[in-house]
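The complex is shown incomplete by one protein chain, all other protein chains being positioned as in the whole.
Labels A, B and C are assigned to the chains in the order they are written; within every chain, residues are numbered from 1.
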Amino acid sequence: MNYEYMLGAYSVAWVVIFAYMFIIGKRHDKLKKEIEFLKQLDQ
Amino acid sequence: MNLFRTALFLAKKDLYSELKTKQILTTQIIFAGLVIVVFSFAFDPANNTTKAVIPGVIWVIIVFAGILGLNRSFISEQRNDTMQGLLVAPMEAASIYLGKFIANFAMMLVVEIVSIPFLFLLFDFKFLGSFPYFILVIFLGSFGFIAIGTFLAALAANSKSSEMLLPLLLFPITTPILIGVVQATKIILTNVEKLSSAIAWIQLVTAYDVIFFVVCFLLIDYVLEV
Amino acid sequence: MSMNLEREKAVLHGTQLANTKGPNISKVLFGATVISMLVSLYFIFIFAAEETTMHAAQKIFYFHVSSAWLAFMAFFVTFVFSILFLIKRKRIFDTYAYVSAEIGVVFTIIVLTTGPIWARSAWNTWWVWEPRLITTLILFFIYIAYIMIRQMDGVWDKKARLAAVFGIIGFADVPIVFFAIRWWQTKFHPIVFGDGPSQQGGGIESTMLAALLITITAFTILYAYLLQKGVSFENMRIKVDQYKEKVREQLEK
Partner (left out) sequence: MIDIKNLTKQADNKLILRGVDLRVEKGETVAILGPNGAGKSTLLKVLATLIKPTSGHVLVNGLELKKNHIEIKKLLGYLPHSSLLYDHYSPLENLVFFGNIYGVQEVEQKAIKLVKEVGLSFFLNEPVKNFSRGMIQRIAIARAIVHDPEVLLLDEPHTGLDQGAISILNNVILSMKEKGATTLMVTHDFKQAVEICDRIIIVKNGKIADDFMIENQNLRFVSEKYELQVEGVS
């Protein structure tokens, strides 16, 4: 029933989407740390 | 008309300075020769099937030799900031583009006139096709390639690593031209009976040339703006 | 513009770099994305009829087409915002163009990976030199180049201007690329493989069509979510940079 192709394709698609979201999250964290640092600097 | 006048002065300046130094043209022609030699290793010139790759080889030479010249055309204006000198002069940005285009195109034609007969000679290629059409295809293909190439060279010149950036920008954008001219050249050189489909390809390339020449003309203001 | 500068400074002082209204929209969009994705998965795997010749592998088609749709839409958005940027010169347009191009590249990767898997199952070969697939590949290279222009060094408005110019040229090139490749293919190799159900022929069943439309909707919402998220992130980054510059200036004084 060639399920393996379907599973392969869907897992690849989700891996790419989640990897992108993960990268976005990483960037956010980095920026948040920077903001925290700046806030501390401000006080 | 001022546009063309200043463009011609600029092109004359570039060509004259090339005539003095002969740096770019020599490099381009030697490079073209080396490509031909490398291809003779890759495809045995004695073998008859090799004739099939000739149209491709012609365009590989033009594209890579062309890239060498395009890279230099705006980088050379960075020495002593002569680009600023052109920008403060009373002319449109389109004039600079047109001047550079004419200079690059003239140099490209010289490279082609030298290297293509050389290629035919070395690969012992007997020209059977339609010569005027062959010239037309080469002309139109180089026109489009240099038109968009000059534009993107102006764009890439803003980067520190413009030599690396330019091919990345140029090749994807010029795929239609490359497909079109290689197919047309192939038909004209090996299969003249199918001339009508070659003409269709020529029309496609011409349409591309016109569209992108106009688009480049309109957008060059934004690229050269300071 | 000087008004603008004043206002940006005021924002920095008042809200301390926090974005107040952004998270709400972001949360709503996130919820909508999750729900619509689940619905679309239900439709794809349970509701839609299974194709008779290709069986399960046919289900790749829904995600493949939707990703392609999303990527093209993203690049179109980049094109529109590039033009807007060149006319209006507002930084926000540039941010939209950039984020959209990035999302487009990500989904082009999905198209380019699911495509060969589909090809493998349907035609027993990984890559077919098929017009749509090659066009997508060229598109991928064009927008990689676009992002590389963004990575140049220099002031933002120069990069934004050059990238906008390239965004316009690149998008204008796409139809010509497609046309050229299609022509090239049909002239010299007759199409051996039947066009899959992706061709808008009558061959598609109504349940499949429903599933496809729902998946496309889900992807569009996902795109809206990613775009919003990306843009709010970029705006925050710009604000932080401005703030840092201000701190630096104060130190200098």
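By our rule, contacts are C-beta pairs under 8 Å (C-beta built on N, C-alpha and C of every residue); 3 or more make two chains touch, one makes a residue touch a chain.
Since the model is a prediction, treat every value here as computed from it, not as a measurement.
Although one chain is omitted from the display, it touches the following shown chains in the full assembly: B, C.
Among the residues B:Leu15, B:Ile29, B:Val53 or B:Leu87, only B:Leu87 touches the chain that is left out of the figure.
Interface residues of chain B facing the missing partner chain: 2, 6, 9-10, 13, 16-17, 20-21, 79-82, 84-92, 225-226. Contact between chain C and the absent chain runs through residues 1-2, 5, 155-156, 241-242, 244-246, 249.
In this text, only the chains that are shown with their structure count from here on.
Taking each chain's centre as the average of its CA atoms, chain A and chain B sit 43 Å apart.
In chain A, no residue touches two or more other chains. Among all residues of chain B, none touch two or more other chains.
Taken together, the chain C residues at the contact with chain A in this complex read 16-17, 54-57, 59-60, 63-64, 67, 103, 106, 109-110, 113-114, 117-118, 120-121, 222, 226, 229-230, 233, 236-237, 240, 243-244, 247.
Taken in their complex, chain B has these residues touching chain C: 148, 151-152, 155, 158-160, 165, 168-169, 171-173, 175-176, 179-180, 183, 197, 200-201, 204, 207-208, 211-212, 215-216, 219, 222-223, 225.
Remark: chain A residues 1-3, 5-6, 8-10, 12-13, 16-17, 20-21, 24, 27-28, 31, 34-35, 38-39, 41-42 touch chain C in the complex.
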